[in-house]
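Just one protein chain is left out here, and the rest sit where they should.
Per-chain numbering from 1; labels A, B and C assigned in written order.
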Amino acid sequence: MSAGTILRCWLALMVLLALTTALAFVPLGTANLFVSLGIAAAKALLVLIVFMELKASSSLVRAAAAAGFFWLMIMIALTSADYTHRTDQRVPLDTVR
Amino acid sequence: MHAPHRSSYLNAEIGLRSWLLTTDHKRIALLYFAGITFFFAIGGLAATLIRLELITPQGDLGSPDFYNRLFTMHGVIMVWFFLIPSIPATMGNFVIPLMIGARDLAFPRLNLLSWYLYIAGGLITVAALLLGGIDTGWTFYEPYSTFYATGYIILAVFGIFVAGFSSILTGLNFIVTVHKLRAPGMTWYRLPVFVWSTYATSLILVLATPVLAMTLLMLLAERVLHVGIFSPQLGGDPLLFQHMFWFYSHPAVYIMILPSMGVISEVVPVFAGKRLFGYEFVVWCSIAIAAIGFLVWGHHMFVAGQALYASLAFSFLSYLVAVPSAIKVFNWTATLHEGWIRFDAPMLYAFGFIGLFTIGGLTGLFLAALPIDVHVTDTYFVVAHFHYIMVGGAVMGYFAGLHYWWPKITGRCYPEYWARFAAILAFFGFNLTFFPQFILGYLGMPRRYQSYPPEFQIWHVLSSAGASILAVGYALPLFYLFWSILKGARAPANPWNATGLEWSVSSPPPAENFAVTPAVVRPPYQYDQGKPCMQADHG
Amino acid sequence: MQGFPWWPATASDYASRIDFLFGALLVVALLTAGLVFFLLLYFANKYRHTSTADRSGTTRKTWRFEVSWTAATLLIFVALAVWSASFYLRLYNPPPDALQIFVVGKQWMWKAQHPGGQREINELHVPAGQDVRLVMASQDVIHSFFIPALRIKQDVVPGRYETMWFRADKPGRYHIFCAEYCGTDHAHMGGWLTVMEPRDYAGWLRGQGGQQTLAAQGEELFRRYGCSGCHEPGGTVRAPRLDGVFGSPVPLSDGSVVVADERYVRDSILDPKAQVAAGYQPVMPTFAGQVSEDDLAKLVAYIESIGPKQAGAR
Partner (left out) sequence: MADEALSFQFATPVQQREAVTLGMWAFLATEVLFFGALIAAYFNYRIWFGAEFVAAAQMTKVVLGTTNTAVLLTSSACMAMAVTSFEAGSRRRPTLWLLATAVLGLAFIAIKGFEYSLEYGEHLVPALNFDLARHGGVAEIFFMFYFCATGLHALHLLIGIALVTWLAIWIGTGRINRGGSTTRLIGLYWHFVDVVWIFLFPLIYLAGRNG
């Protein structure tokens, strides 16, 4: 990890930040969510690979880094398997608080 | 207590301070033993009162609220302060470094911290239970637990939250230890199965527990601040709580059973004097159970209002997770073939485990079948099923391991006759307690009922009778094991003819475990005509 | 004590079929457990420490065993999963012309309202041989409506309708339980399901007195709460007419389409801004906290009664 790499990575992160903020104001429908998440994933990967030195790490450390995200994907995928198929969309607010 | 003659971890240092500030994994294991026995006694006391209450159909032992507090106390204490830490934190702590030829866990101070977190969490929760108790059930379902339940829920939940960090730190410590501290020659396929199972358990501890922590935080926020997250009265969805709760709590079942399976995989080959049948399959089944175990939590929600498609998927995945468990049972059975089988107390407990776990696992198939689950979920069928797994399975495994490693831990032999008697008593007592509950469940007896229709009484009476036998079976070891510390014969280094590294050091082990780092030359469980071939040639 | 009850009462054809599935699973379980236990005991005896049995076959390959029992369990388990799922789907397909009864759970009782306006607490009377659909709501915490004799149960989550249907065949009295823990008197939150011959049922309905039908009571509420002020012709505010709406698709202002079922009607009363019909302004005030679950049931029944004629619409 040289100073030059860090500078380039920082620049890339800034460009991606500007890009995602700009794209958020472009109406793309549901694609907006996926675009912003995709860019977020790219930014996170830059930080993980360059700043957190996964590039130079052993495969064991890479697996440990991936495990958390992988299990999180499981959680999101299976819970949303429920929510996207629910036939009751709303629970209305009732009773006083 | 007579001090052992040789220098061991027990007498390397003396004084209370040397115990409370120790970083020796063996001493920390003993600290855990003390804590776990204490909490097991409290949970057991609650169970006794529950069975006493249920002898008659009316509620006659205290008010309904008292009963509701009892079963909540039983569940909370047994799940979080006995079953989850039971085997990993005690025997795991004690034998894993010995088994892999290490001098300690990777992070000894973290290990001590994790004991303090466990005790602190436990005492906070017990305080909440003693101050007046909570009546939510151990599942804390929303919206009951936020706006309808009374009592010290905030305190109790906070205690569980704290104990969760103990789980995480223990799991983390084991993962790093198994990866990085193995002795030369101790390859992955030379690891004893107990190490593999505890490793798989640790994966779950590290990956599932934080979800529980966050879920409990949100529950606390909702109860304290009265702002909607899960409660439908405030716009939330109570099913989201159930999803997040079971994302942790279903894998938590595997946290309880996997280490137990590991113990059985140690005990069976040793007492059969024979290589473990299908070693690779057994170890990969542990990993498979840990992984697939994360994909099945929705089977707790088949009637909860979950979407139909989600239920179908979860049902299918639940059947898949049963396959590796079945394979393990087949492999243990096949290990006996052409062995030299001895029936010492650990082996009797192991037989008990296989029998009860098989019944528990097979009834799991009924629960994974959607329409059967609709009928029997939230009834005594479920109660019986998970007690067969958690008590029949996990606790039998705990006692098997306790008797197996007791000579190593204390350097003393316990009276074999009494130990066998206790094992047999616990097995029959257990079946009499919980088998009638399967029948009750199919008859439609819902769980968490203080009073019930009179036609169910006979099965409850049988169950309570069995519970009294079971209680004796569980109390006996307390006496003869304590006796053995005072008067028991000195144990040799390898009383069972086992092959693992932990048996190549003296009993009790020296403070530094190994004077010279052992060089491992062969896989575990190698026997030549029933004679053990040690994993390392010199210890 | 009343002897050894082995099997629950069976009050419907569906229950017998569940018993059959249960029996089939029992056979699989007994065979598997029997095999394992037999081998355990057989080996334990034959190869005990002191026996001189032949032990020369230990070098056999293990993978063949492993693969075959893995494959066998996998196949059996997948078959069981598919078979049982097919039963479950049935629970989600209620027949169209079922008798509809509203059930409200609250700590700690079940209240039922029949279409004719008859109300009962902790009792449920239904005719034998006829499809019955329960539309259930909870006023406080999660309850679960459980009838062991019919082998069905459904959690009732507050804030939404849950439905469940059955057809009881055998007249008699059967337990109703609350199966989801709900607080102090959870164990007493139950009662009896009475299955009656249709003729007796008709007599029972008459004997409950001459209340108005649920829909008629709902119509009264429709005026009392001022709904009619906007939803009927001549109103000051432009609001959708509700005749013929029930059971038909409603285009929403966000472009999606929902079917106006009980849930939609209920949600529209309590949280009208969530799903606004296309072409209308979100001006309706919420009735959350003002209309009880009982009254909601009546309003829903009324809207349903002015829906398209039953035979044609569904």
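Observations on the structure shown:
The rule we apply is simple: a residue touches a chain if its C-beta (ideal position, glycine included) is under 8 Å from a C-beta of that chain, and two chains touch if they have at least 3 such contacts.
Because the structure is a prediction, the values reported are computed rather than measured.
Although one chain is not drawn, the whole complex shows that of C:216, C:274 or C:306 it is C:274 that touches it. Touch with the chain omitted from the figure is made, among B:236, B:273 or B:532, by B:236. In the complete complex, the residue from B:96, B:162 or B:213 that touches the missing chain is B:213.
Residues 97, 102-108, 168, 171-173, 175-176, 179-181, 206-211, 213-215, 217-218, 221, 225-229, 234-237, 240, 243-244, 247, 512, 517 of chain B touch the missing chain (whole complex, contact as defined above).
Contact between chain A and the absent chain runs through residues 1-3, 6-7, 9-10, 13-14, 17, 20-21, 24-28, 32-33, 36-37, 39-40, 43-44, 47-48, 50-53, 57-58, 60-61, 64-65, 67-69, 71-72, 75-76, 79-80, 82-84, 86, 89-90, 93.
Rule of thumb we're sticking to: only the chains that are shown with their structure count from here on.
Computed centre separation for the pair chain B/chain C is 35 angstrom, with centres defined by C-alpha atoms. Chain A and chain C have centres, each the mean of its CA atoms, that are 39 Å apart. Residue positions of chain B touching 2 or more other chains: 232-233, 239, 305, 308.
Counting partner chains per residue, chain C shows two or more touched chains at residues 159-160.
Every residue of chain C that touches chain B in the complex is listed here, in rising order: 1-8, 18, 21-22, 25, 28-29, 32-33, 36-37, 39-40, 43-44, 47-49, 53-55, 57-58, 62, 65-66, 69-70, 73-74, 77-78, 80-81, 84-85, 87-89, 91-92, 107, 140-142, 144, 146, 148-149, 151-155, 157-160, 162, 175, 177-188. Listing the residues of chain B that touch chain C in their complex gives 59, 64-65, 68, 135, 137, 141-144, 148-149, 232-233, 238-239, 272-275, 277-278, 281, 303-305, 308, 311-312, 315-316, 319-320, 322-323, 326-327, 329-331, 333-334, 336-343, 351, 354-355, 358-359, 362-363, 365-366, 368-372, 374-375, 377-379, 439, 442-444, 446-459, 461.
Contact residues on chain B toward chain A in their complex (touch as defined above): 179, 203, 207, 211, 226, 232-237, 239-240, 243-244, 247, 294-295, 297-298, 305-310, 313-314.
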